[in-house]
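For this depiction, one protein chain was excluded, whereas all remaining protein chains were kept in their positions.
We call the chains A, B and C, going by the order they appear; numbering starts again at 1 in every chain.
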Amino acid sequence: MISVNHIKIKKGMSVNELILQMDSSGVLGAGRLGKAVNICEAMIKDKDCKVFLGLAGPLVPGGMREIIIDLIENKWVDVVVATGATLTHDLGEALGYKHYQGSAAADDTELRKKGFDRIYESYMPNRIYEGMEDFIAKNFESLKEKKSIKDFLWEIGRLTPKKSICRACFENKIPLFCPAISDSGIGLMIWGQLAKGKTSETRAFEDLKEIIESSWTSKKAGVIYFGGGVPKNYIQQAMQLAPKMASYGVQVTMDRPEPGGSSGAELKEGISWGKMNPKAKFVDLICDATIAMPIIVAALKERIK
Amino acid sequence: MISVNHIKIKKGMSVNELILQMDSSGVLGAGRLGKAVNICEAMIKDKDCKVFLGLAGPLVPGGMREIIIDLIENKWVDVVVATGATLTHDLGEALGYKHYQGSAAADDTELRKKGFDRIYESYMPNRIYEGMEDFIAKNFESLKEKKSIKDFLWEIGRLTPKKSICRACFENKIPLFCPAISDSGIGLMIWGQLAKGKTSETRAFEDLKEIIESSWTSKKAGVIYFGGGVPKNYIQQAMQLAPKMASYGVQVTMDRPEPGGSSGAELKEGISWGKMNPKAKFVDLICDATIAMPIIVAALKERIK
Amino acid sequence: MISVNHIKIKKGMSVNELILQMDSSGVLGAGRLGKAVNICEAMIKDKDCKVFLGLAGPLVPGGMREIIIDLIENKWVDVVVATGATLTHDLGEALGYKHYQGSAAADDTELRKKGFDRIYESYMPNRIYEGMEDFIAKNFESLKEKKSIKDFLWEIGRLTPKKSICRACFENKIPLFCPAISDSGIGLMIWGQLAKGKTSETRAFEDLKEIIESSWTSKKAGVIYFGGGVPKNYIQQAMQLAPKMASYGVQVTMDRPEPGGSSGAELKEGISWGKMNPKAKFVDLICDATIAMPIIVAALKERIK
Partner (left out) sequence: MISVNHIKIKKGMSVNELILQMDSSGVLGAGRLGKAVNICEAMIKDKDCKVFLGLAGPLVPGGMREIIIDLIENKWVDVVVATGATLTHDLGEALGYKHYQGSAAADDTELRKKGFDRIYESYMPNRIYEGMEDFIAKNFESLKEKKSIKDFLWEIGRLTPKKSICRACFENKIPLFCPAISDSGIGLMIWGQLAKGKTSETRAFEDLKEIIESSWTSKKAGVIYFGGGVPKNYIQQAMQLAPKMASYGVQVTMDRPEPGGSSGAELKEGISWGKMNPKAKFVDLICDATIAMPIIVAALKERIK
């Protein structure tokens, strides 16, 4: 049995030095955070392992955009699945808009008058929709022909004027999936075109071929989930077809298992489904993603390369 | 100011009698549950109001299937949006399979050997996939041609041998949406066909036309969310296009607002977006859906018709 | 394996009829609520079993006061442990004050000016302190001599003009414990007397003798926790000295196990400590206490006597 080591704080310690202390401490949040870094490090360094990253929740309004792009550009991840909201927030920033620090106690009626959409304690300027409408209208001819959502998103990436999640995926040939893309601001802009009588060729089931090809051909697979939702579930589903299931897993969420949904389900549940290898290294970290993601990535930067 | 009335329990009281007591009590869970029933009653009885129902989480393994079908057959709801998992669980039962009472403390490796997939404390027999594979294979020719996911789901309903959510929606002409249908067991079965070189015509963005038409043409709209995820967000998005936004809202979830995601967001946040009418009647109920749904519906049965 | 029965709602069904349906449904919230009623019924009907009730959280501002008093007067419980806040709220109502329905979105600075103390969405009139100060000042001579907190609380019950939790415990000779009584409005009022140079003889450790005597002499013990905190932990501690540990357990809380504290700890953890009998019947119900308590008691009323 391993005894609990009590963390000692030193002035000026680096993030990784703190994480190493956490790793040897107990098995509550601190210990799990330490373990999460170890597992991420192992899967990224494992040349045989394809890393699947799931992104849900307000990561862009929460200030995580550069970190996510960094993960893609460094090729630390091989497949990305995101919510439509994340890609919409990201496109908005790529088109020159900002998100703002706000307050959950704000008067929502006033915010509406001022043109701000509230995302808990962040604000998104409503005029972001105008910019996106122009962008989609201008590029609809090339977007409408994409048969898969992945190709649709890569095309958005190709067309995006500045650095963005979509663009980083396109440029680095990292497949980017978003099964519920119609459930997003981007979806609404496409509807704007359909409402004018235009048509879109993008298929609902088409991407399944590519994501399952990705897992099917993996020697090993690792999963990293920030938030649950469709991104987590879609990757979990692909793991059912991976020859060795997932060999590594890190889940960061504030959702709890007791309501029984996929978002809060513990990773070990996946063993029963054949999604998680019984011998896999995995950890469930109960933490706000905007706290955990920068810490994990900062510690990894000290460990990798 | 209204003082807190202390609930008095009488032997044999009906569910609605208890709810009336709760309604006059404080403003914690009990009071909110009382208010949730009042608001559901108001929106269902309001002839001008279209009711949008969002369903997420393991409602079918949780025993809610008959209640959901009942809501549809009674035409208490006008539009349904569900997760792919819910429709998969539902189809499984319609094909003759059952879900089973289990335990979160089970040995997942053992469950896998025995052929059971764990959903928190419920088990789904893995052989459900065989039945679904047969069903989809047999009916793929008619399913593949459906241009919208709604038509695809109605077709599943039409073909389903027994009572089911899909079938109840089809028979009662209630639109049923599922933007992330590819992220589900049904999606996997379709992939099985695509993997054989077949093609599917179902479009990713097509349904937006119909759900927005539904909200656009509503005199008033009401929203009821059991769980968050894509179903809630997709309805919320449609509310942005409703002439009067939502006039009624009931949200039942265990997710919390602080991580900032859509699932746990308080309904009042929607006011800033123009999704919720500032004068709307709405309530956020923090409760397991499988507790709240039967209670709310039992109370409504005493009040409606 | 037991299959999930889907709940069927009938018009006018009694609370217990609904609970019986829930009991045969899945094992999410609904199923656990059904099980909680069964276990409460079993422990109350078991003549050999002493029932220990723990009360934490804003149960009085939440409208639960009559139900709690009812549980005591019916002698369904044998020992009660409560937070100081609950006894303060209860004494306030016994002295003629009310709690009020409020809003978490209220302006707290305004509330302060108006003389209302906010308890999430309930308000307590600040003048309650004047009434309590008078009550304590008038009765300090008899209160100050009580050596145990239990005797102190029974004396408050004896002196209380109207029906109250303290009075019901006093009249029915149900021991009432509150280890952290100094951490409450009642505590503050006692401080007011001490600040004038008076002294109190009430001992910090004295009650341990009586609560452990209670568990020590039990043939069997059952525990019911609404909320966690000191009440739960103090009863759990007493179970360590019960000959057979707890044979029945029902826990109702919104706290989660992952932060590792006692409040959210699953009951099964108590097996390792010798607090919970490995053969005990117990259930953890994740639910707002103000929803669960009325439902459980309403169902029990149909089953007991």
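Some notes on this structure:
Operating definition for what follows: contacts are C-beta pairs under 8 Å (C-beta built on N, C-alpha and C of every residue); 3 or more make two chains touch, one makes a residue touch a chain.
Small disclaimer: the values here were computed from a predicted structure and weren't measured.
In the complete complex, the residue from A:Val81, A:Val250, A:Met276 or A:Ile295 that touches the missing chain is A:Ile295.
Considering the full assembly, A:Leu33 is the residue among A:Leu33, A:Met132 or A:Leu208 that touches the omitted chain. Touch with the chain that is not drawn comes from one residue among C:Gly157, C:Pro257 or C:Pro294, which is C:Pro257. By the touch rule set out above, chain A reaches the unshown chain at residues 1-16, 18, 21-22, 25-31, 33, 58, 61-67, 70, 98-103, 105, 120-123, 254, 268, 286-291, 294-295, 297-298, 301-302. Against the chain not displayed here, chain B makes contact via residues 28-29, 105, 256, 258-260, 286. In the full complex, chain C touches the hidden chain at residues 56-58, 61-62, 85, 104, 106, 108-109, 111-112, 116-123, 149, 152, 179-184, 187-188, 190-191, 194-195, 200-209, 212, 227, 229-230, 233-234, 237, 240, 253-263, 265, 268-274, 278, 288-289.
Everything that follows uses one rule, which is that only the chains that are shown with their structure count from here on.
Centroid distances from chain A, each centroid being the mean of CA atoms, peak for C. Distance from the chain B centre to the chain C centre is 35 Å, each centre being the mean of its Cα atoms.
With centres set at the average Cα position, the gap from chain A to chain B is 25 Å.
For chain B, residues touching at least two other chains, in rising order: 58, 61-62, 120-123, 254, 268, 288-289.
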